[in-house]
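The complex appears here without one of its protein chains, the remainder shown in place.
First chain written, first letter: the chains are A and B, and each begins at residue 1.
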């Protein structure tokens, strides 16, 4: 989980010279003040929420392109809703299917979309570093949001998790947060760890079978636990990761059943944590694999609030990135 | 055609405590006054129509999700247009393809969409009772419209048919309406019969080969005819049903050709009806199977007016359901 060559020096790429958000590619390297600005901005949109959602005209006349090289209806939907609630026009492009039809290269696709005066690319890609690559090659007036790239990062997911934690718990410093599951393959976990550490969380633990823990994970400033009994002990926040069945193929774990036996979050296991613990999950959940339905649907779960806050956080990131000088460029 | 267990007590589910429209799932059990309110509301939108369609801002800021578990471009298009003309944001989800990719369950999908502050689900599903199931499990602020569920109901289709009849004929009491075709398998016919009876239609006939007539269909208050010569006699309105070839598979009928010979609506057969009879069809028509092109395109046909009125009726149902207290819930 060291920075890879294609994603080196992310902060300079993500920020304008005066330190404002330009692209949102990864949490790594972003200053705490900027993360807090995202949370504060999202707060203003979350207060618009509720059954009587109102649209705001902040991005009227802007065109946002969902550039999805990897299918994800769920993630695309949240970005599409966030963009529409900001009054932007949205273009959904499944590039995996479309661009290869006529052999157009990725860079030519980007140049063409830019020439159409689109303002933002929301990029989802199976390869780590794809969003950085696109941001490095994008025209000056274009903004890029990483909606998940390979095993690397999923920064809007991490920020909606931070938003949820702050809304419920207030401050990060006194908290003990346990992230449980396939840490090794998870872009969500990577981004969460960076966000939690940047925001000053007192204690961050990763809890996984040894085969699903990255080597030297402690260098990120987290405690590694192979036993959920100790990993969940007195936790204020438990973040369960989704078991990516398609990435497992029996190589790392004997069976889903055994995984649930050893790491699945049950009511019994939940009692190790603090009484006011909250349980989070990026969704969609595998009931009975990484989490028991009684926990997922129980009083400690804030899983659906995460979904709600996800719209507000994406509205925040989009409006901040498009508010930094695209008119003048 | 008795009410099935999953759809029992539909009225209480469809109405608010003070009797206003909450969900629109089936015609069965709805009071006549409510059906007339739908027709009156649609009238106000139909007058907006014509080449210079104007949008109305009634649902600005609302998000309507087309939840299609069964593909139907045609039906989805009418709901999408109706929603856009009410200034709502529309999200098209082909759930059959998307939700199963990651094994998300239906209820988890619903919970997630609700958490994104969506306001209405337009549901199309191959299983009878699916829309009722979703309405029973939906959050209080969410409204559900049935866009066709299995063999059960297609209530917006029935209401656009009623709207067409009322616009041309004025009142229902003096009319004799003949529904011709595969009554047994048709959700459209079910909903039409309930609507016609509720609105006080003087005479409702179903006309079909015996194998395509439900047992005890007369208990619904209709006359059953196996001979179109008597079934069409002096009819004011003829509603042809679409022959669902995919549901037939030779089990009920020897061939399309023979079906047309026995039940197809020809100009000759049309002469059995009253001179000012109107001919209706839910579309898309099978030319030369259930209806002759000269009749479909002839002066008695109001088939395309049905399509036009379909937008107004869907605008009416959507705005009525979203006007009943979703802000306060």
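Just so we're on the same page, a contact is a pair of C-beta atoms (placed from the backbone, for glycine too) under 8 Å apart; a residue touches a chain by one contact, two chains touch by 3 or more.
Worth saying up front: this structure is predicted, and the values here are computed from it rather than measured.
Participant: Going by the contact rule already stated, which one of A:40, A:108 or A:227 would touch the omitted chain in the full complex?
Facilitator: Of the listed residues, the one touching the omitted chain is A:108.
Participant: Could you tell which one of B:58, B:224 or B:307 touches the chain left off the display?
Facilitator: Checking the options B:58, B:224 or B:307, the one contacting the hidden chain is B:307.
Participant: Pick out which of A:89, A:256 or A:297 touches the chain that's been left out of the picture.
Facilitator: In the full complex, the listed residue that touches the missing chain is A:89.
Participant: Hey, which chain B residues sit against the chain that's not shown?
Facilitator: 49-55, 71, 73-74, 77-78, 80-81, 84-85, 283-287, 304-305, 307-308, 310-311
Participant: Considering the whole complex rather than only what is displayed, give the residues of chain A touching the chain that is not shown.
Facilitator: Per the touch rule, chain A residues meeting the hidden chain are 60-63, 89, 91, 93, 98-99, 101-105, 108, 111-112, 114-119, 141, 326-329.
Convention: only the chains that are shown with their structure count from here on.
Participant: Between chain A and chain B, what distance separates the C-alpha centroids? Give it in angstrom.
Facilitator: 42
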